[in-house]
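Just dropping this structure here.
Below is a slice of the complex: some chains, not all, each in place.
Letters A and B mark the chains as written, and numbering starts fresh at 1 in each.
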Amino acid sequence: MADYPAFRFDWQRKVRTGIPETVMCEGKTDDQIVEIIEHAQERGARLFLSRLDSARAEKVEIKGLDYCPLSRTAIMGGIADLRPDDASVALVCAGTSDLPVVEEARRTFQFHGCEVPVFADVGVAGLWRVMSVAEELSRYRVLIAVAGMEGALFSVLAGLVPGVVIAVPSPVGYGVSKDGAAALSAALSCCAPGVVTVNIGNGYGAAVAAMKMLNSASAGQGD
Amino acid sequence: MADYPAFRFDWQRKVRTGIPETVMCEGKTDDQIVEIIEHAQERGARLFLSRLDSARAEKVEIKGLDYCPLSRTAIMGGIADLRPDDASVALVCAGTSDLPVVEEARRTFQFHGCEVPVFADVGVAGLWRVMSVAEELSRYRVLIAVAGMEGALFSVLAGLVPGVVIAVPSPVGYGVSKDGAAALSAALSCCAPGVVTVNIGNGYGAAVAAMKMLNSASAGQGD
């Protein structure tokens, strides 16, 4: 209907900030998503799509994209040469229900060529679970912690390990913790310093921030 | 000014519910508080007053009451024959700033003849602090836990000990945790079951609930 271009892809973003633009599919029509994919294919570019409901997966799969229903992400251009883990970053989550957010982060790392380990279901209700991996977690420079409900995992982790903790509140819970509200408050109020936060469910943003922390660090060392 | 009685003291409450009525001073004028005190003195009754600002302490001290500025409570009729602790209930708090709430609870127990131990400043930022007392805390039937900020202590405690945890969110924090809002959400959202909650800063209510749990239990055994 419209006679103006619906998008201006920010191809320069990778040069400028180190991270290429991603397509967040929520709020976009099927036609707009397909148009962006074709635009990228013409340029021979790789592409990462997030928040794409499984009901719409077929639309991107016929274009040859790799779709993951748990994380609701699609990758265009393949995943290859995953670098093995070098103790730089790990994913940790409180419960099984947090895995969609964990997987959004893990897929983001995979798109950028990095395989990141996951420590799932280590919520503080059974403190031995996080304690049993605490020493191992202490080796990582950055921990991305995903938790819903009351989000106590963020503070417990930050008090145990030297790495930075990126807290990702997860939309898991009901009543006052519905949609991740209580976990977000917990993340921002941590009694242990060294915790930073991203928006509820923003596994993608957490992964990008972690890569920036590590990339900058490497770059910085070279100066 | 008014020509009607300003209060109807519920002297029967102790018979009915096991706990006598308390005078919450916030919102009452100095004259009203003094009138209630004199009314109780005429009956020879003991009395517990809460939320009485230190600026008004003189008003009750000249009536012979024992005033505590940290907890903002006053006791009329003396504290005597404090029973030693029998591992029934303990007070636990995350930080030094939570002590006003802890003390409101402790004074409530003292008014009812019971000395209750306090485990202060065991917040989860230094997890060793709560771990070092975990075995001892496991002996208590009821734990009253006071915490502000993100309130992670509630979940950690509930995952470690068999006793009931009464969570008291404390009005300690700033930004999203200002006035205890985040800690209240945490208390209600605990991933570990067995946690019950009272209103923010309600040390008095937590102590009464604990006494009811233990009194009923005793009474029940006698049936």
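By definition in this document, contacts are C-beta pairs under 8 Å (C-beta built on N, C-alpha and C of every residue); 3 or more make two chains touch, one makes a residue touch a chain.
Predicted model only: the values in this text are computed from it and were never measured.
Participant: With 2 identical chains placed here, how many copies of the sequence make up the full complex in this file?
Facilitator: 8
What we mean here is this: only the chains that are shown with their structure count from here on.
Participant: As a quick test, compute the distance in whole Å between the mean CA positions of chain A and chain B.
Facilitator: 43
Participant: Could you list, by residue number, the parts of chain A that touch chain B in their complex?
Facilitator: 94-95, 123-127, 149-152, 154-156, 158-160, 173, 175-177, 181-192
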